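First comes the structure, then the notes that go with it.
Removed: one protein chain of the complex. Kept in place: all other protein chains.
What follows is chain A.
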Amino acid sequence: SCSRAKDVTMPAKLPVNFFSTRSPVIDLFRGQLDYAEQLRQDSEIVLYFFYAPWCGQSIAARDEIEHVASRLSDQVLFVAINCWWNQGKCRKQKHFFYFPVIHVYHRSFGPIEYKGPMSAVYIEKFVRRVMTPLLYISSRSKLLDFLSNYEPGVIGYFEFNASPQPPGYLTFFTSALHSLKKDYLGTTRFGVITDKCVAKEISLVHSGSVYLHRHANTSLIYPNGSMNFTAENICKWALENREMLIRWLRPHGGKSLLLNNELKKGPALLIFVPYNPLAEIHPLLDEITKVALEYHNCNKSQAAEPKLQHLRDSDSPAFDSSIPDAQTELLETFSISKYPCCNTVVLPQWHSISGTHNVCELCINQTLGVKPNKVHVPHCNFLEIEAALDSFYLLERTFFQVISNTIECSNLLSFYSPFNYYTACCRTVNRHFLSFISSEKTIFQTPKVAFSSHGKKGNTQHSIPHIEDRNWFIPDHISGTNITGLSCRTNKTLNLYLLDSNLFWIYAERLGASRSNHLKEFAAIVDLKEEVHYVLDQNRTLVASSLENFIKNFSILYSPLKRHLVDNPSVHSPEQHVITEVTTHTFRHTVLLSDK
């Protein structure tokens, strides 16, 4: 089709106000970029909102910006610039591929482009981060707060007794701003310590040192020697080395491979929670963090424990009194000793009438001294015990002969892992003696063991019934102990992700979240490779224990989880049709059970 040139044309309409004149946003609708630059000199923090008047996204974002401006107008200057009008300076100097574009300046530093969701709360959060890129950590409790967060944290220690500013502080400050350029959601938090004692907690002694906190791996100190101390380097180092135990997914709406790339890494647990970035506390997130830390707590160190403990306590007003405790916990973080994990097995006796039993104490990775500790409950995980039992049963013949009153110990190698070995110490006791041992062990804080009946007994080479001692008190956190470090022990390791259900609920709906779900809380495990997904029972509230069970059930060999099939929610009344539409729910009834 060809178009004929016509003589009559009309220039585009002249630009008009985009924001109302009463708005706290200064609207440069003629694109006066030069004037915008001038205005920037007057304010410490400036936000530029570049828009095109015809653009639906700009129009939608307008109200959000207005909202943020009304809340921050006393501290931040908001300037909107029409960057479309072709007579305007802005259009002549800048070349944007989309609208709106938001730039934030901190004094001369900038522009920092905001690429997050166009929603007022997120924008406000971002602007606030630009205003105060460093969090001042004044006390031990603040430090714990900072470290307990699920998002990575970077801490700089600077002594402020020198005037005017300690060397390197400005660089560190700039690196925090710098990180916002790349990490526009502000997932990596930057804090600063000025107090020597607080700094010692994380073994920082020299002013000017920078520390990257990690939960599962050892934390790092910025290598001043090998890398120059520049803002870019610090920021790069932090982004490269940070650990993400649980990640927010925030698709930006444009074409993106985000989910593709993340989900192809392996099965993923997607947790949908409504999230307000401005809220002070996020109790549900804290619970999820707890689960995530447990899950990744691989070396069974107690490293994660203080923070967990802190998370649990942080709500309680009595927290301040527990600071000394917290301190000891923190110190112990760095002197981790491994606690054994034991299980008592009563061997079947050939001569059952004799009234005696061989009792074996089966321990994993036994270390020499068991230190009683009133805070830490040594975690023992049930999978390992089970593996140990398997090894043990295979070799149990060797223990049958032991009938003596001395304790004899021998080591067994695990056939699951070359790094683990088990120790079995056996002796013969009279039946009535058993209870005594039990109670004794209790006093000595012998680790709790999560028992579970396991069906493998019948498969061992002896078809001899085993009696396991079930007199142990029932652990109060069966689930809690079970998932500790699970991520390293299963070959179905899950990646954990969070999504804000205020923005991305549609993914939950796609995975089968029911429309009646008003809480907008939802969890699903998606395995792209196997093309299955599982959904956490939606009638149960999303709490730590249900998540833990969900993860456990996914991890075990014969998973009881049922593949979730998504159904078409809008089923029409099928009566009057010649052709009936069949959906997932009605398939069985209509097709398989039909007479035709």
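The rule we apply is simple: a contact is a pair of C-beta atoms (placed from the backbone, for glycine too) under 8 Å apart; a residue touches a chain by one contact, two chains touch by 3 or more; residues count from 1.
Just so it is clear, contacts and distances are computed from a predicted model.
Engineer: Match the chain absent from this complex view to the correct UniProt protein name in "alpha-1,2-Mannosidase", "ATP synthase subunit a", "Sorting nexin-1" or "Immediate early response 5".
Structural biologist: "alpha-1,2-Mannosidase"
Engineer: Using the definition of touch stated at the top, determine which of A:Ser43, A:Gln57, A:Ser139 or A:Thr493 touches the missing chain.
Structural biologist: A:Gln57
Engineer: So which of A:His206, A:Lys265 or A:Arg510 would be touching the chain we can't see?
Structural biologist: Counting the whole complex, the residue in contact with the absent chain is A:Arg510.
Engineer: Just to verify: which one of A:Leu170, A:Val543 or A:Leu565 makes contact with the chain not shown?
Structural biologist: Of the candidates A:Leu170, A:Val543 or A:Leu565, A:Leu565 is in touch with the missing chain.
Engineer: Residue-wise, where is chain A in contact with the chain that is not depicted?
Structural biologist: Contacting residues on chain A, toward the hidden partner: 1, 3-4, 6-13, 52-57, 59-60, 86, 96-99, 251-260, 263, 504, 506-507, 510-511, 526, 528, 531, 565-568, 572, 577-584, 587, 590-591, 596.
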